[in-house]
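What follows is a single structure, and I will ask about it in a moment.
Every protein chain of the complex appears in place save one, which is left out.
Coming up: chain A.
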Amino acid sequence: MRYTILFICLLFCGSCRKLLDPGDPIDGATSGTVYQSDVTAAAVLTGLFYNMSNEGAFMGGEGISYLCGLSADEFLLLQEDELALSMYKNQLTPGNIPVWALLYKYIYQANAAIEGLTAATRLTPAIRQQLTGEAKFIRAFCYFYLVNLFDEVPLVTGTDYKVNANMHRTPVVKVYELIIKDLEDAASLLRTDYLQADIVSVTADRVRPNKWAATALLARVQLYRNNWQAAITAASALIDNKAVYDMVPLSNVFLKDSKEAIWQLQPVNSTFTGDASLFIQQRPVLAAPVFLQTFEKDDLRKQNWLGKDADYPYKYKAADPDKPVTEYLMVLRLSEQYLIRAEARLHTADKTGALEDLMVVRRRAGLPAPKVNGTGQLDEVIQHERQVELFSEWGHRWLDLKRIHTVNTVMKAATATKGGDWKAYQQWFPIPRSELLLNPNLTQNEGYQE
C-alpha cells in the first residue's frame, strides 16, 4: 500500500504543471504567442494605430489639437462644456484630465511590443525590425506630448505593473534622452517606404510611420532641445527628399494623398477625420479675435483654412458621411520641417538660409518677403509664421509659447480676454487626481490644489 501511495504521488507531482496547462485561449492570443508570427505581431502595431485613430487623444473634442488650442490663444469658445471651459479659462483642476491615460496606454502597448519583439525568435527579421521601429516611434511621440503638457512625468519603459504603479516623476532631461534615443533607433530601424498592414507591401497611404516620420519628429525634438545643428540635419533630410515630400497648394495639404504628409492617421469607423467632425460639424470654437488680427493682409490661409461663413478652423474640409474618404488626419507635415530649419538656421547665424526656408511657407500663402531688420525680429516673424501655419494642429502654439518662454506675457493678456486669470503654473496641466491617490510617489504640479 505504501508503494501505491508513493506511486500515485509520483504520478501527480511529475506532470502536474503539464496537466494544468489548458492551452491557449481560442478567442485571442497572449503575449506568449502574439509575437510568434508576422501576422499577429504586425496586428499589435496596427491595433495601436487603430486605437490612436479611434480613441480621441489625438483628435476631436478631447484631442491634443483642440485642448491645447483652447489653452493657448487660438480659439474663441462658443460652448459651455465643462472640460472645454476649464481648458479655455486655464482653470484646470486635477479632476478630469484627458490625454494622460490614453498616452500612457499607448506607451504600455509600445513597451509590450518592444519587449515581445525583442524576445521574439520566429519573426521575419525585416518585419521584426520594422515593428520595433514603429513601437519606438510611438513611444517617443507619446512622451513628447506628455513632457510638454505635464512637465516631468514618470518614464515607464517596462510592462511590470508592480514597478510601473509606483514610479516617481522623471526629470525632463531624462525623458528627452529617451525620446531622442527612441527616435534615432526608429530612424535606423524603419524603412523609407510606407507600408501596408502586412509590413511587406508598399503603399501610397502614409498612415504608418517610416524612417522619415521618425526623422521629422526628431527634427522637432532637437529644435525643442535647442540642438540647432541636429535639427537642421534632420529637417534637411526631409526637405531634400523632393521625390517624396513637397509643398502642395493650401487646399490640398490635408488630403489623404498629400505629398506634404509625413505621417497621417487613417480615420476609422468614419469617412472623415475626428477634427473635421469637431471643427466643422460640432463647431464649438471660432478663431480667437486676437489670433485673427495677426494674419497679414492677403494671407491665403485666412481664406483657405478658415470657414467661409464663420471663422472656424477649416483645414479639414470633408465632413460628409455619405462621401468616400478624402482626408486623413495629418500628424507630421513638411511645412513644419521648413519652419524648424528656418528657426534652427537663424540660431546658427544663417539668416539667409532661415529666410529662404521661411519664404517657402510664406510664398505658398501668397505672402511677400517679410520686412525685417535684426535677428531678433526675424525670430519673431518665424514664430508668427508657425502660429498662422500650424494653428489648430497638435498644440503647436501652446507648446511653442512655453518653449520660447513667452507664455506668461502672451497668456496674461489672452486669458483675460477668455474670461480667466492667468497664473504661471497653469502652463502645465495638473496630474490627474486619481493617479496621485493610487500612486503615493507621484507629486502634483506646483500651484494645483490637492
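Heads up, the rule we're going with is that a residue touches a chain if its C-beta (ideal position, glycine included) is under 8 Å from a C-beta of that chain, and two chains touch if they have at least 3 such contacts; residues count from 1.
We adopt the following convention: contacts and distances are computed from a predicted model.
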item	value
Per UniProt record, name of the chain withheld from view ["Electron transfer flavoprotein subunit beta", "TonB-linked SusC/RagA family outer membrane protein", "Cytochrome bc1 complex cytochrome c subunit" or "Putrescine ABC transporter permease"]	"TonB-linked SusC/RagA family outer membrane protein"
Residue touching the undisplayed chain, where the options are A:91, A:164, A:294 or A:444	A:164
Touch criterion as defined above, residue of A:101, A:292 or A:416 at the omitted chain	A:101
Candidate in contact with the missing chain, chosen from A:268, A:292 or A:349	A:268
Those residues of chain A which, in the complete complex, touch the missing chain	1, 4-5, 8-9, 11-12, 16-17, 19-23, 25-31, 34, 40, 42-51, 53-54, 100-101, 104-105, 107-109, 111-112, 154, 156, 159, 161, 164-165, 167, 196-198, 203, 205, 207-208, 266, 268-269, 432, 434-435, 437-439, 442
